[in-house]
Each structure stands twice: as C-alpha cells, then as structure tokens.
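Here it is: the structure, laid out below.
Of the protein chains in this complex, one is absent; all others appear in place.
Moving on, here comes chain A:
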Amino acid sequence: MERFALEDFHSQLRESSTELSRWKLFQSSKWSAEALMGMKVTNTDDMLNADLSLTTDGDDESPLKKRQIFSSHNVLFDFGVDENQSETLPDVIPLTDKELDLYTLASSLFDCKEYDRCAFFLKETTHDGLKFLYTYSRYLLWDKKVTESTEDVMIKDPDNFSQDLSEFTNTAESGNDITGKNCSGISLSNRDVDVGNGEKISLPKLYHEITEHLDKYKSRSKLNTALLMYLLGVIQKRQGVPGGAMSYFLKSLKLYPFNWTCWCELLSCISRTDESVLLLKYLNDNFSMVKDHGVVHEHLMLRFFKLSVFKEFGGDFDRYIEELGEIMNLFPNFSFLRAQHALINYKYMDYANAELVFDELVTMDPYRLDDLDTYSNVLYVLQKPYKLAYLAQYAANVDIYRPETCCIIANYFSSKQQHEKSILYFRRALMLDKSYTHAWILMGHEFIEMKNSHAAIECYRRASDVNPRDFQAWYGLGQAYEVLDKHSFALYYFQKACALKPLDKRMWFASASCYEKLDKTVQAIKCFQRSSQLSGEQDVSILYRLAKLHEKNNDIDECKHYMLKCVELDDIKKVQQTDELGKAKLWLAKHEFKHRKYSEAYNYANGVLHGTSREIEEARAILAECRKRIDI
C-alpha cells in the first residue's frame, strides 16, 4: 500500500514539475523535480513505464492537449473537503488550437522577459491558464517597475552611503530616533505603476481582474484555478492582508497541492506561534486524510510543510525528529530535506551537528548554494575561519552574483573583524535580493559592532518587515534600543521576540531587565522567574536580581529566600565566585545582623571574597562587629 502510494506520488510529482514549468512557476517546478530525483527508487520497471508514457510527447500532438490522459490516473491523495466543488472540476482544460498558438507566443515572450508584450497579446483571453499567465506577467511587470523606482538608502553604493548614513544619524539624533528614513517594506507594497498613458497597474486592479474572471467564467480546471488562487494570495500578501492571502493559498493548495512555493507563501503569512498551531490544526482537519483500510495517510506535501512549520516555529521535538527520519527514508537523496535538517540543528543551536549535516549536503549536491549562508553562520559561530574562507572562495567560484555568496563572503570578513568590508558585501547581497532577511539581520549585527545603533535599528527593522517570524530581528531591535536607553521601546521588541521564542530564557531575561529599568517590579519578577525556570541550571545572577526586586517590593521574606538560594547554589556547585554572590552574602550578613543572629551574620560576611573595596570594607566591619557581639 505504502509503496503504491509512493509510486503514485512519484508520477504526480513528475507531472507537477512539467506542468508548473509550463505555467512559469519555475521555483516550484524545480522543487518538484528535485524531490523526484531525491526519491527512493522502488521498482525500476514501473518507472520505465511511467517514463514511456511521458516521452510520448514526441508525436506532433501537443503535450498540453494530452494532459487529460494523465489526469485520469486514480488520484489517491485527493482532498476530501469540498468534494462537490473540487470533484466536478476537470484537472485540465485543453487548449484549443488557437489558444495553443497564443500560449506558445506568450510563453516565449515570457521567457524572454518581455512581460509587456506577453500581457498585451493575452489581454482578451478567457482561458484560465492564459489568464493566469496574463495576470502573472502583469504582476511581475508591476513588481519590476516598483523595484526600479525605489531607491534605497541602506543599500546604495558605499560612497554615498557613508554620507547618507551620517546625515541619517544626524537627523535621527536631532529629531526623533524611533525609526529610520524610509521603510521599504511598507512603502513598496501599495504603489501604482504609471505608464504615463493613464494606464496604471496597481495591485487592487490586478486583484479585481482575477476575481472578476473567476466569477465570470465557470468552466475551469483544477490546476489553473489553483494557480489563479495562488496569484490572488500573492497579491493580497503584498497588499498587507495576510488573512486573505492565507485563505487563497489554502484554496489553491486544496485544488493543487504540488505547488511548493504556495506552501512557502502560506508559511510566510503567519507570524506568531499561536497562528501556526491554528493553521496546523486546520490543515490536519481539512486536508489530506485518506483513510484506507484504517491506515491514515498524510499527504506528503503536507508532511513537508509541517517540517517547515516546525523549523520556523518549533514544536514537539521528538515527534519532529521521527517525522524527519521517515521522510528522509522516502527521499534519501533530496537535498532540500538535508538542508532542512541542518537548518533545524542550527536553530536549536546544535552547531556541531549542523556542521556535519551541511558537510554531507555539500558533498551530495555541491553546487547548491541555497542555505549555505547558514552554513557560514555555523562556521562563524564555531570559529573555523579556515573552513569559512574555503567556503567563501568556493561559493564565489560557483556564482558570485548570488545573494548567498555575498552573505558568505561578508561573514568571512566579519570573522576577520573587517566590518566595513563585511557591510559592503551584505549590501551587495541586499542589492541582489531586497527581501533577504538574513543579510539584513547580520548587517545589523555588524553595525552594532561598529557602535552605530541607528543604522543597526534600521537594518533590523527591515528584516522584521520582510520576515516578522524571525526573532533575531526583534531581539536585535530590542538590544539596540537598550543601548540607546529607550527601555520602553526595547521592552516592546523583547516581548515580540519572546512571543516567537517563548522557550528561550534570553528573551525573558531581556524583557525582565527592561521591566526592571522601567520600575515595573511585579512584571520584572514574573519574567525573571520564567527565565530561571527555563534555564536548565540555576543562575546566580538571576536569583540575585530576583532577590533585589523583592526587596524593592518590600517583600523581605521572599528576598531572603532568593538570597539564600544564591548561596545554596554556590554551596552545591562551587561555581566561581561572582560579584552577585558576594553581594548576596553581604546582604544576608546585614540582614542577620539586623535580626541579631550574629553567628549567621558572621558566617555570611566571612564568605564575601569578591566585590568592590567598599563592599569588602562593609563585610569586614560586620565581621568585626559580630565577633564583638558573639564574644560578649
């Protein structure tokens, strides 16, 4: 059963790859093809048959027309929901001769990147697929023109940049330094592109065109409708309506689940953990369960998606590892999975393992540059500059004009403490891809190194605009504002980071410090408690601060409790002496002294070995006093 399902999946993947590339969704098509190649080979005979059926393209009939033969396959993984609607749709509506010619023309124009012309010839079409191509090329046109028309201070060439930046910091300091100059993330989204002839391409217009088309023409195929839905989702996302976008992506996936970019877009629509939980529940309920003789099969695409969700938002770790192992068994040579594995190791800060997996990945698929920037991060953290240098050289030889390459090189320079050069390369990476979150964040880190908090804030802000799911950007923002003594701002960002990474003690700790600075004692105590709960081992400094906070709250008993805990911890673990420990002991000594328990006070004061000279003086004074009292 399992095998049969897999074979079916195999042929569906193959079909999807050709079909998606036909409709110019190259990334999705690439993913499908890679998955296909990475699959476990089960039975060569079957494969041969399938191959034959595909290669019958040779005769002069168009493959597009023959699509229906494939669709008559019994489709095992059909989505149960909305049966009445989705079942009635044919998989593909064949093109008429004239439409086929039109498609051929439009397709070649599209390939030549002449989107204007492509759209022009497809203007009157009513076929779903051609309509998709029409709107898609118009969308790309819009995107291109918008990108061309926006200049970005942050990634302009460096000569101007330094001036701009100084000016930028000046204005920031003189005025209000909350935000940067222009936030491309939002200012881009709703622009109209004016051709000067009164014809504007704007997202709402494109959106209405598609919805109108969908309302008007009822006869349509699954695939093409799915593509149109996908495009609607993309547009809605650009318009800043993630909710609407999500529902379109889901509709699209229900009709046609093999569009991997669509899954990715779906993932990018959610920005909080709770949303991910809800989404997964929805998917589990509505998607992909085919009960076959009591065996529940999850659609493989959904399983892939779940892996990605876990990577972004975390979840049940054991379950996840199990799942990953299973899928890796099915797709032993799929580099995407390998990369996911590595990325997750990285996210869980298991750098050594991440390095190992990345090494495997590079030997397996040496010219795949995707995700290698994370590899360079791993090497950076592990402080392996030689390996990093090799990787940088290697990537540069493969393709110097890839944002990943630039990012690796930048990391290399950063590890050499050459921050200017590093920033230069980050900027280059961003010039190639403005929505490259990693580069924004790392560039922010570089600016922090160079003590330029304002520029760093701007970078982090961009990163969080592009990808609000990345806690690093929020955390970075918080830190930068903390440096600037803007604690209420910092707190807000730490809270955001904390919501994304609720199990990370650093987040809670940072929030707590902000609360402390803002004199919100109760909240600060809560956060510190959380933080200390989360850390595997107790931390003296947290305990001490908790104690201090309780003291501030006039809760002397609690305060003493924590102070005692500090000292206990020291007794158990014999950690190295810290300032906090000394202070705790001093406090206890004073406290006991006040309560006339001189022997305890003496013991505590005796333990004060570190601290400022004043503290040690005080301890000595108590010691002397106690000795006196005890003697008496």
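The rule is simple: a contact is a pair of C-beta atoms (placed from the backbone, for glycine too) under 8 Å apart; a residue touches a chain by one contact, two chains touch by 3 or more; residues count from 1.
By our rule, contacts and distances are computed from a predicted model.
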item: Absent chain [UniProt protein name; select from "Phosphatidylinositol N-acetylglucosaminyltransferase subunit Q", "Glycosylphosphatidylinositol anchor attachment 1 protein", "DNA replication complex GINS protein PSF1" or "WGS project CCBQ000000000 data, contig 00017"]; value: "WGS project CCBQ000000000 data, contig 00017"
item: Of A:114, A:275 or A:433, the one touching the omitted chain in the full complex; value: A:275
item: Residue among A:520, A:590 or A:629 that touches the chain left out of view; value: A:520
item: Option touching the unshown chain, where A:21, A:107, A:239 or A:286 are the choices; value: A:239
item: Chain A residues touching the omitted chain (full complex); value: 171, 175-176, 178-183, 186-187, 189-192, 194-200, 202-205, 208, 239-241, 243-244, 272-275, 277-278, 281, 314-317, 461, 488-489, 491-492, 495-496, 498-499, 502-503, 511, 514-515, 518, 520, 522-523, 526-527, 530, 533-534, 536
